[in-house]
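Removed: one protein chain of the complex. Kept in place: all other protein chains.
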Amino acid sequence: MTGWRLFFLAAIVLAAAPFGLPIFAMTLLTEALILGLLAMSLDLMVGYTRLISFGHAAAYGLGAYASGYLLLHTALPLPVAVLAAALLAGVVAIGVAWVCTMATGVSFSMLTLAFAQLLYAVAFKWTSVTGASDGLAGIPRHPGPFGITVFQTKNGYYYLVLVCLLGAYVFCRALVSSPFGAVLRGIRENEAKTLSLGYNTRLYKIAVVALSFALGGLAGALYSPFAGFANTELLFWLFSGQVLIMVIVGGQGTLIGPILGAAFFMLLEHVLSAYTESWALFFGLIFIGFVMFAPQGIWGLLTSRRPKNARI
Amino acid sequence: MDLLPFLLTQCLNALSQAALLFFLGVGLTLIFGIMRIVNFAHGTFYMLGAFLGYSAVRLTGSFWAGLVIGPLIGGAIGAAFEMGLLRRLYRRDESAFLMVTFGLTLVLGEIIRLLWGVNALQVELPNMFAGIVFLFDEPFPTYRLFLAGAGVVVAIAIWQFLERTRLGLLIRATSQNAEMVHALGVDVNLVRTAIFGIGCGLAALGGVLAAPLVTASLGMAGNAIIDAFVIVIIGGMGSFLGSLLAAVLVAFVQVFGNYYFPDFALAAMYMLMLLVLVIRPGGLLGKEA
Partner (left out) sequence: MALLELDGLTKRYGGLVAVNQVSMRVETGEVRAVIGPNGAGKTSLFHLITGVVRATEGEVRFDGRKLTGLSSYQICQAGLSRTFQLTSLFPEMTARENARLSAQARLALRWQPYGGAAVFAEAARRGDEALERLGLTDVANRPAGLLSHGDQRLLEVAMALAQRPRILLLDEPTQGLSVEETLSAVETLSGLLADGQLTVLLVEHDMEVVFRLAQKITVLHRGTVIADDVPEVVKADADVQAAYLGGYE
């Protein structure tokens, strides 16, 4: 039960944040929560199923472009456009996962990377939808038929993001604690055995990739109306790697860890970029350090659990 | 323009492209075949080679110096990285390697940016390769002809190295049974360091050779790593011949795809990969799925 007590405490603190923090900090926090949602969605694949995806920027980019396009070309109210974009990412992911799960292990990772690169190339070429290298700019936040304008304010939007993150967390927690989640853990530890026990493991993997992409797409769909734009940067392969860093550094297989990892990442970028242009260098070093010496990540260190992927 | 000369020059063009892809893929597949690890930083070593080639030409005035210095420095960095970090990870699962080498990608990429700046750098060709030759009355860049030749030479050299030399024998033996080789009193760690260095050196060699065509730029690493992975997946992880075959296939698809369907050339490569995966999930000459 302490887990849920911690959850409610965190929810209350985050809900109170707009009353205590200056505007620029709220902008950072909103972005950190969006990235946290993205990293948490990747954790379903990486931490719970050991499907190492190097293409999670695809989920984010899909969601960002889809919600941006819907808001620019239709009058759909903001929350509807965001949810539709997330749904689209999940549906596309079914096809992607069908292909990628033909391979296992490292080949799977490479296929996810290849798919994200393909999407990146499409975003550059499909000018009428994606705006090519200019991207989509001036994305509005429509009030919709009921005239809901609250999301047009900074704090209003923050609460929308917060509700999405908390909702997604509860969803993911329930998912990984369910019989479905038990099968995912089985795949993580011994896929061949899981198959021989009568589970259609490929179907489970496709399902978890679709869910992971839908939530990652939700994060992207929240980002583009927040930033006002969507561009090919969101689909770049280095960004996929950064999301993976957030998951590993935060602590894979914990859901909370990746959210902390995203916040840590944002904070570090913010602090380091004030001193040096080469913050990516330090990121690389910190990341290598975590993989080598603390594979359980920040959350793992805090709760001092047994390292999850250390084989002694 | 006649069809036959056109086809011939396009084929040569594809072969020169295949040579570049082969340099990129063969190092990755050798490392995987022997060490069971995937080097995410492979594309970054390729990029490093291009920048080293640029500097070598600037400092010495000789393109040939770049062809020596690039692979040597790239290989040395790779070997040092294996000794310093990767060696500590052999008891961990494969994803740890993927992630540590991704970390290396970030670090090395940033160091390259600090040393050479953000602008794309043009590498001058040596005079003997700067011009064009006429093949069946079709103009063809001399340098591309040289590349195709270099690809053939390096492929034969690697093959002979694996077949004929003691290190080559050890490398093949280690890939089949590391413990047995260890029991025979061979320092397996040294073999691994050597092969990681050689793999990275080959990537750097590819980078030096590619630089005059595409300029040395920070965007190289991303494209290179994808191409390299596609080659390795199509050819079959760990298969030397597979990477050769895949490089040729992909190059032909790219060159002819670019000519006939310029908008879909990129997708063509992925479609080829998908087709191979559906028919043979382990790659054309791969042993395992």
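Read from first to last, the chains carry the letters A and B; within each, the first residue is number 1.
One rule holds for everything that comes next: a residue touches a chain if its C-beta (ideal position, glycine included) is under 8 Å from a C-beta of that chain, and two chains touch if they have at least 3 such contacts.
Treat the numbers as computed from the prediction; the structure is a model and nothing was measured.
Touched by the hidden chain within the whole complex are the displayed chains A.
When you scan A:Thr153, A:Ser178, A:Ser273 or A:Thr303 for touch with the missing chain, the hit is A:Ser178.
When the missing chain is restored to the complex, the residue among A:Thr74, A:Asn190, A:Thr276 or A:Thr303 that touches it is A:Asn190.
By the touch definition given at the top, chain A reaches the unshown chain through residues 174-175, 177-180, 182-183, 185-186, 189-190, 192-201, 308.
In the analysis below, only the chains that are shown with their structure count from here on.
The centroid of the Cα atoms in chain A and the matching centroid in chain B are 32 Å apart.
Only residues 50, 52, 54, 99, 102-107, 109-111, 113-115, 117-118, 121, 125, 236-238, 241, 244-245, 248, 278, 280-281, 283-285, 287-288, 291-292, 295, 309-312 of chain A touch chain B when the two sit together in their complex. Chain B contributes residues 32, 38, 85, 88-89, 91-96, 98-100, 102-107, 109-111, 113-114, 222, 225-226, 229-230, 232-233, 237, 263, 266-267, 270, 273-274, 277-278, 281, 289 to its touches with chain A in the complex.
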